[in-house]
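The chains shown are only part of the set, and none of them has been moved.
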Amino acid sequence: MSVFDETTTHESTTNAMVAAEPTPEEAAELEQMYAMMRDENMIPLWTQIDELMPMTPSPAAVPHVWRWNTLLPLAARAGDLVPVGRGGERRAIALANPGLNGLPYATPTLWAAIQYLGGHEVAPEHRHSQNAFRFVVEGEGVWTVVNGDPVRMSRGDFLLTPGWNFHGHHNETDQPMAWIDGLDIPFVHGMDAGFFEFGTERVTDEATPDISRSERLWCHPGLRPLSGLQNTTNSPIGAYRWEYTDRALTEQLALEDEGYPATVGQGHAAVRFTNPTTGGDVMPTIRAEFHRLRAGVQTRTVRQVGSSVYQIFEGVGSFVLDGTTHRVEKGDMVVVPSWAAWSIEAETDFDLFTFGDAPIYERLAFNRTYIEGETK
Amino acid sequence: MSVFDETTTHESTTNAMVAAEPTPEEAAELEQMYAMMRDENMIPLWTQIDELMPMTPSPAAVPHVWRWNTLLPLAARAGDLVPVGRGGERRAIALANPGLNGLPYATPTLWAAIQYLGGHEVAPEHRHSQNAFRFVVEGEGVWTVVNGDPVRMSRGDFLLTPGWNFHGHHNETDQPMAWIDGLDIPFVHGMDAGFFEFGTERVTDEATPDISRSERLWCHPGLRPLSGLQNTTNSPIGAYRWEYTDRALTEQLALEDEGYPATVGQGHAAVRFTNPTTGGDVMPTIRAEFHRLRAGVQTRTVRQVGSSVYQIFEGVGSFVLDGTTHRVEKGDMVVVPSWAAWSIEAETDFDLFTFGDAPIYERLAFNRTYIEGETK
């Protein structure tokens, strides 16, 4: 998208269709015509096509890694200087992709941020069209209240706040807590689709149950409440608990050891978080998965249309992004832009949470994948 | 369907379109014409329409109750006299609806039977187009092996054997075990859609794990293995465990007590067994649910197109079927034909398993419900 800025900052002069060496007269006539077009809010395709329609996706966003030991201290510092409250709404600090000209965007579609809530602080309730989730790499003590349903947040939990659901957070302890937020803010902003509404100053329900009502109603494998037979756009599950995620991954690797098909690749277990009413993604714009690689496992190099963000949950390993190797560990966050070539190498047993915008491309038939070594 | 027999046994002479009192000449000419038509395999609509196209569904099948204390002893008797083996394949005894002229059908679409397997007996493997499940009202010790995956059978478990999956059963104990089978045999037979294939004489895997590989891969709430992203016609889950069903129902009633919407009716908790890849029914022709009513609860009287079968899992209550009250208890089985008026009254806390053919009607847009006291 920053591409747009470039487009405007330098007036492209390339013109494949015009003689390489126009005469001074021709050049003058051309320039006069271009000027007239500009006055009429018209722009020729032929001066822009290389920019607008590249042979393959050429994102402005770049692969990049943010370190947890950088993110967390700066979030804590904000905790000291910036109170949470109405107006700013959240003490969230976004990952700004270095390729996107200082926009607070991890990719052209995805927002990724670290959010920090001090002891006994409350983030007031609001709702918006943007779809949101939280993932907890460490810590506990905060409850997020989604449409009045208090949801405990603990290490490994994946928590949903789909579009237009009221939500606020409150910290029950005197210790601060930090987690990551993922949203489709850049997409919704670019699409001019966003609505926003303020809720109560404090959360509507300060109870601190172990599990939310949404889990009590929906988190029973293969079962659906008869009171919930209508399919919903978003998953009705408020929290996907680490206990289940961990068990599912453990079983996949155990089945692989026993010689049965269960993993996506040798030593590579993975689950997708889904909407139980459809079996599809949790929200229309965001896909979320958890991957576990055994020490020594290396994934194939892949290019995909669409972007994603990874956070290392446990262990040590490397991301190879367009040929550059980045060694990462717990909490570090990695951005993979569209069509970047990437692979993962697990040094130790390696657990990763990831989210991306794949559902957008799949629903619009723009999805494409290239796997190195395979003929497409 | 037995209706068809009647059609053929008595040659209908009603003819609304012909003068009530035809002259002898007219009568003779008519009879001659009908005879000529018969010779040419032609039959007039006007002599059959009342039979063929009633104002509302008029099933030949009737509401009926089978008692567990009748079913079980006769199954045991068969256990003494009839060995299990190739040819007969299964020691299963079907509920034959009294209205269906001695056909082994619970309803025109559904097969319901009690199956009995003696100590250390083995039911050989086979597969067929018919969709099947088992539900265990009591006992344990048998494993059903579905496509090589051994599935433990215990009280309260709902177990799937979808169409064209190889399956056999083996009893690991020296005690007999009985359970109910539900299939779409009548439907598939009437539709001439059935294929059948023999498998091995014994089960292909005699292991006796607590949970099947299908559960290890699929029974994690809201999670889907990346190795299983293709949607499947049938649920990939081999066993829906009582532990989860019971917990889901308990939570619904607890939420109701706390003042939150969770039940289908006051004091009436219910779950549907689903295919996690779609959120829909477990198999294309069969819907299965579990209901829990609090003591004293009475459901509204309902008529529905399509038929269903109930088995009382625990407690005592009554079914009111077309105005007749049937008191039932653990193990008893109740058949509700299409468009019969029915309601349930719970004397004690009342747990019921039920299955029916609703998916057929819904997929073909024939479903219709009439709730007494509501204007449709």
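Letters are used for the chains, namely A and B, taken in the order the chains are written, and counting of residues starts over at 1 for each.
Heads up, the rule we're going with is that contacts are C-beta pairs under 8 Å (C-beta built on N, C-alpha and C of every residue); 3 or more make two chains touch, one makes a residue touch a chain.
Please read all numbers here as calculations on a predicted model, not as lab measurements.
Total copies of the shared sequence across the full complex, per this structure file: 4, with 2 shown.
The rule is simple: only the chains that are shown with their structure count from here on.
Residues 213, 215-227, 229, 231, 235, 237, 240, 244-245, 247-248, 251-252, 254-255, 260-264, 270-279, 289 of chain B are the ones touching chain A in the complex.
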